[in-house]
Every structure is written in C-alpha cells, then in structure tokens.
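Just one protein chain is left out here, and the rest sit where they should.
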C-alpha cells in the first residue's frame, strides 16, 4: 500500500489511542510489560467468551446472527492495546503484518502444505 | 468510516490473510476457538520476549535502536490471527476499535481519571 | 488437609523451584509482573500444542497413547511459574485452590446448574 495524502487506518487508530492516553495522563502506565499484561487481560476475556461453546457452534454463536457484537468488543480491546504497544515501541504494525505475511508465504509453500496444519513438535 | 475507492488498511490485511488461508486450504482449521488458541500462542511469544527485561529498560530494549524487529514480528503474528478471527466472525475490526475507543471516552472522563489507572477490584 | 510431619506436595515443589532460582541467582528477575509474563509464555506454548487439533480429537491426540508427554511438559512449565509466583507473594497455593473450590460449590449449586455451562454475559 503506497503513501498517499490520506492517513492509513492503523496510523489513525494509533493516533486516537495515543490522544486518549495523553488526555488522561496515562502514558506513565504504558511501559511495554504493562501493555503486554493488559493485552493478555483482553485476550483472556475473548477466550472466556468462547470457552464452553462447542467448537462447531462457535462461529454461529458469535456470528452476525449471534453475539457478534460481544466478540467484536473484546477483539477491539485486544487491537487497542496492540496498537498502543506498537506506538510505544515505534513499530509500524501494518507494515510489520504485511512483511510477516510475505515471509509466511515463503516459509509455507502452498503446494507442499495444502490442507496440512503445521504443528508444533 | 465509509466506503471509498481505496481499500482500507485492515480490510486489505484481512483479504491477504484470507487468500493465504484459502491457497493452503487451511480454512478448515480456522474455527474461532482454534484461532483464539493460535492468538494466545502468539501473545505468549510476545510475552516471552519481555519477561525478564527490567520494566524500565523494556522500551529501549525493543525500541528502534534495539530488538524492535523481533517485537514487531510477534506483534504482527498477533494481528494476523486477530484479523483472521474477525474475518471468520464477520467483524469489522477497525470499526469495532473506533467504536470501543469512543465508548471508553465516555466511560473514563479525562477530568476525573487524569493520572489514575483504573484498577480491577 | 491438615498439617503433618510430611511436607505437602505443593510446598515441596515451591521449595524446589525456589532452590533452583536461588542457585542461579535468578530471584532478581522474579518480580510478579515478570513471572506473570513467563506464565503467559508457557500457557502460549500449551495453546500452540492444541490449536489446530480438531476439538473432538484433542483428548486422544494428547492422551496416554498420544503426545501426552509433550502436553505434560508444557503444563509442568505453567505450574512451575505459578508456584514461583505464589512463593514470591507468600500465597499458599494449595490452600487457595481448596478455598476457591469450596466457594465455587456455594456459588454454583449443582441442582441449579446441572449440565449448564455458566457463560460470560
């Protein structure tokens, strides 16, 4: 995605979260370890939503006809802290994700791994 | 944020991750609970990077002059699975994050909470 | 379980982990936030083991005839850090677990909740 006059979506979100933090003088709490713990807290809430739902019903239970909004809220919280952590470390999160995906394309050739979930040894 | 001629950044990333999954026939593994577990795995790798670094040195250790690239990779992995989960559930992740942030502005008035980290009881 | 001459199992484990830490002069790294991050790292490794295994095959895949030993290792790592964190905070982990279970018996009456997974709103 090339540079243009318009602010990129993740950069905009980063700016909004930073403004939110500055207005509350909460930057003092946002060291990386604290932010990772906050991220873990939100991932925990996301996990709790899904924990007892049978695997084959989870997509429906939290899809457009279900509690999608609840899942969206928890996912939003995860993204907000991830974006905040990236800002604190000076990481361009969108660029990092695109680079990682390009790298995964090389490491996991579609021809060799079709239908095979690479599992941890 | 309304539709415009240009694809939004998170939508583009979502499309790239979906293509990656389809090409490998990995959609079959991407039920929500499995994706949350994968997200947890990546958050765990992020946590491991920071675990033994003293809190006041973490931003430098993983900043532009340090191992920023390593942190960026793990954060990218978290974002990729988050985006994939949002796609599977039909969630507009960018919109959800902006809505959540607007909600947080209401719930945490800057005037009342300046410098105070709201803690869990 | 009342006090007796023999050291309780969790107390023994706590002592072993403490000795391990002292011998390596690693107590300096074991502040609570760092230990929680380390715990998160191990939980992440546990999650990675299970992530792409179909839900209805996971118990077999990591059971006595399967990769039980791998799961046991990751679960052991989680326990070790949990025990270490408890030691640092002066928490009697076994007693806390028994108290929590007694509390859960009161909060979740078997008669009312039989077969119903209490879900997060």
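Per-chain numbering from 1; labels A, B and C assigned in written order.
One rule holds for everything that comes next: contacts are C-beta pairs under 8 Å (C-beta built on N, C-alpha and C of every residue); 3 or more make two chains touch, one makes a residue touch a chain.
The structure displayed is predicted, hence computed values, not measured ones.
**Q** By the document's own contact criterion, which visible chains does the hidden chain reach in the full complex?
**A** For the complete complex, the undisplayed chain touches A, B, C.
**Q** Of A:41, A:63 or A:90, which residue touches the hidden chain?
**A** A:41
**Q** For chain A, which residues touch the unseen chain?
**A** Counting over the whole complex, chain A touches the hidden chain at residues 29, 33-34, 37-38, 40-45, 47-48, 50-52, 55.
**Q** Please output the residues of chain C touching the missing chain, sorted low to high.
**A** Looking at chain C, the ones touching the missing chain are residues 1, 4, 6, 8-10, 12-13, 16-17, 20, 23-26, 28-29, 31-34, 36, 39-40, 43, 46-47, 50, 53, 55-56, 58-59, 62-64, 68, 71-73, 75-80, 82-83, 85-86, 88-94, 96-101, 104-105, 108, 110, 113-115, 117.
**Q** May I ask you to list the residues on chain B that touch the chain which is not drawn?
**A** Output for chain B: 33-34, 36-37, 40, 45, 48-49, 52-56, 117, 119-120.
Keep this in mind: only the chains that are shown with their structure count from here on.
**Q** Name the graph shape formed by the protein chains and their touching pairs; answer line, ring, star, complete or other.
**A** complete
**Q** Superposing the C-alpha atoms of chain A on chain B takes a rotation of how many degrees, nearest 5?
**A** An angle of 180 degrees brings one copy onto the other.
**Q** Could you put a whole-Å number on the gap between the CA centroids of chain A and chain B?
**A** Each chain's C-alpha centroid was found; their separation is 1 Å.
**Q** Multi-chain contacts in chain C: which residues touch at least two other chains?
**A** 33-34, 37, 40, 45, 48, 52, 55
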